[in-house]
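One protein chain is absent from this view; the other protein chains keep their places.
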Amino acid sequence: MELFLQQVLAGLATGGIYACMALAVVMIYQAIDHLNFAQGEMAMFSTFVAWQLLQWDVPWWAAFVLTVVVSFVAGIAVERIVFKPIRNAPVLSHVVVFIALFAIFNSLAGFIWDFTIKPFPTPFGTAPLFGSGLVSAHQAGMIAVTLLVLVFLYGFFRYTAVGLQMRAAALNPQSARLVGVRVGWMVALGWGMAAAIGAIAGLLIAPVVFLDPNMMLGILLYGFAAAVLGGLDSPGGAVVGGFAVGIMENLVATYVPVVGPELKLPIALVIIVTVLVVRPGGLFGRVHVQRV
Amino acid sequence: MDARAETRPVVSPAARAPALTAGRAILLAGLVVAVALPFVAKSFLVFQLTLVLVYAIAICGLNLLTGFNGQFSLGHGAFYALGAYTAAILMEHGNVPYLWTIPAAGLVCFVAGFLFGLPALRLEAIYLALATFALAIAAPQIFKLSPLEHWTGGNQGIVILKPDAPFGLPLNQDQWLYFLTLAVAFVMFWAAHNIVQSRTGRAIMAIRDNPIAARSMGIDTALYKTLTFGVSALYTGVAGALGAIVVQFVAPDSFNVSLSIAFLVGLVVGGVGWIPGALFGGLFVLFVPNIAEHISKGLSGAAYGAILILLIYLMPSGVGGLFHLLARRMRRFGR
Partner (left out) sequence: MPNFAKALSYAGIAVAAALVAAPASAQKKYDPGASDAEIKVGNMMPYSGPASAYGLIGKTIEAYFKKVNADGGINGRKINFITYDDAYSPPKAVEQARKLVESDEVLLIFQSLGTPSNTAIQKYMNSKKVPQLFVATGATKWGDPKGFPWTMGWQPTYQSEGRIYAKFLLDKHPNGKIGILYQNDDYGKDYVKGLKDGLGDKAKSMIVAEVPYEPADPTVDSQMVRLKASGADVFFNVTTPKFAAQAIKKAAELGWQPVHLLNNVSQSVGSVLRPAGLENAKGIYSSYYLKDANDPQWKDDPAMNEWRAFMDKYFPDGDKTSSFTVYGYAVAQTMAQVLKQCGDELTRENVMRQAANLKNLDIGVLLPGIRINTSASDFYPIEQMQMQRFNGERWESIGDVMSGEVGG
């Protein structure tokens, strides 16, 4: 029983990482109606920018704000420069461009900052929380920031004009344009926000997993899984999904005999897919009804 | 991620007739070149071209599923791995002659693909993407699983002997494998072409274009979708078996996620929903990383990405899109 509780707590702590990334995934999905495979690498690159600022003796929170702003602008720039010219290309061509961006950011980061892991400082301290060491102060801080971002996103999409316009632009671009929404700029804004949230995620994750150009390879998949499990149009669902994936993965590794430890991710993914088969919109998402 | 509406090839029926005759000529010329090449090219290039054909077969399978049926897959590397392991295990533990392992791999993958297609029926495009992506992640981990180690060789993988040309044909190993792969590729592409042109093919495409309308016309969408998944996996599995024989080695590290992603990139670059596109896809998958590396070792990834973006700018619908555009222009010019 004690092991069970420990694994749940440890899963919660790791789940915070996934929840963080899942929010960025939901953000981009709300803006462009599909997933961005380069998102993890963009977040990693932002984190390196922050690391570079810290090397230049910029205080932590100042580096945080600067990085988020820079990432926001960079996200908009990526949309304007890379995606605007191919706006009418098929979706799969966009997916391929995501893959291209993935390769570019990964390679650039390795070229500029090399592949050796780098420690990334935390503003929350490393003291263990509750004495057990299962959740560190940093991880608690990370979860708190994630929840703050969640509240912000919830409010943004529900109560602000821009947020509502963005959703309209993603769901039905033609109609949105007819009612005066500047769809192109909404998409760009969505990219900027997704990049900014990704940067926050990167800065919070790096103190736990260490910073290197490949740090997001695995995490992005967990972020996708969490977002999909919770429902891609529900920021709250994504966060719950993140914690669920973290806990589920640990329990599979601990309690599934023989193959559990070796297959914890695949088994967790099978569970998620099963959930999706039963509830195609995710736990908290809405099912899209298709009209003829 | 609405793959359906946008993957439709931009070709009108009227455009087909002249393209077809021109297509025949191109096909014939291509075949002549393909047969002559191994006698003039270096062994190493013959080996590379064999791999191009292997990847082309795999991409052709993905094209049947994604391009013609509108089902999205990020996990075809898993079927490729399954085919490769089926062939390797049959040779290693069953002493099965290598030629027989190719259809066996196809069969195993057909069943696996069909079974995977059943739950996939319930999944919308983006969720299917995640499910197939999960498959790509899981495959190498399953093949190195300790309880299966006796069969799969675990992390060490299985080393395969390279076959000699049969009947005393005056071909070296590379040339023989090239011709074998070429023959298999020819049959597979020809079959794919026929499937797409047939009544079945029209049903498959109707499901892509409008599933509800297709269902109301009496098409058994569930059956066709799962069957397409199976056939698509069969293609990729055959490619996997050939790849294993050509490379002489299977190991979990050969089949990670980047393989599945390479197939997808190859599909899009070649042209979604255009059968010959897979050949261009195969060329891209094999040669573009080498070109990128040649441009800059430290920034090979960036060079690769830049080439890819450039290609999409020039040909938003891949080589296939460009081909159709040119065919239309030529027809207009001819009038």
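Here the chain labels run A and B in written order, and each chain numbers its own residues starting at 1.
One rule holds in what follows: a residue touches a chain if its C-beta (ideal position, glycine included) is under 8 Å from a C-beta of that chain, and two chains touch if they have at least 3 such contacts.
None of these values were measured; they are calculated from a predicted model.
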Missing-chain contact among B:21, B:155, B:197 or B:216 belongs to B:155
Pick from B:144, B:208, B:225 or B:324: which residue touches the chain that isn't shown?
B:144
Those residues of chain A which, in the complete complex, touch the missing chain:
2-3, 6-7, 10-11, 13-14, 17-18, 103, 106-107, 110, 114-119, 126, 128, 132-134, 136, 205, 208-210, 212-214, 217-219, 221-222, 249-250, 253-254, 261-262, 264-265
For chain B, residues in touch with the removed chain
42-44, 47-48, 51, 137, 141, 144, 154-157, 159, 243, 247-249, 251-254, 256, 258, 286, 289, 293, 297-298, 300-301
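The definition used in the following text is that only the chains that are shown with their structure count from here on.
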Where on chain A is chain B touching in the complex?
33-35, 82, 85-86, 88-93, 95-97, 99-104, 106-108, 110-111, 221, 224-225, 228, 232, 258-259, 262-263, 265-266, 269-270, 272-274, 276-277, 280, 288, 290, 292
In their complex, what parts of chain B are in touch with chain A?
1-3, 6-7, 66, 119, 122-124, 126-127, 129-131, 133-134, 137-138, 141-142, 144-147, 210-213, 261, 264-265, 267-269, 272, 298-306, 308-309, 312-313, 316-318
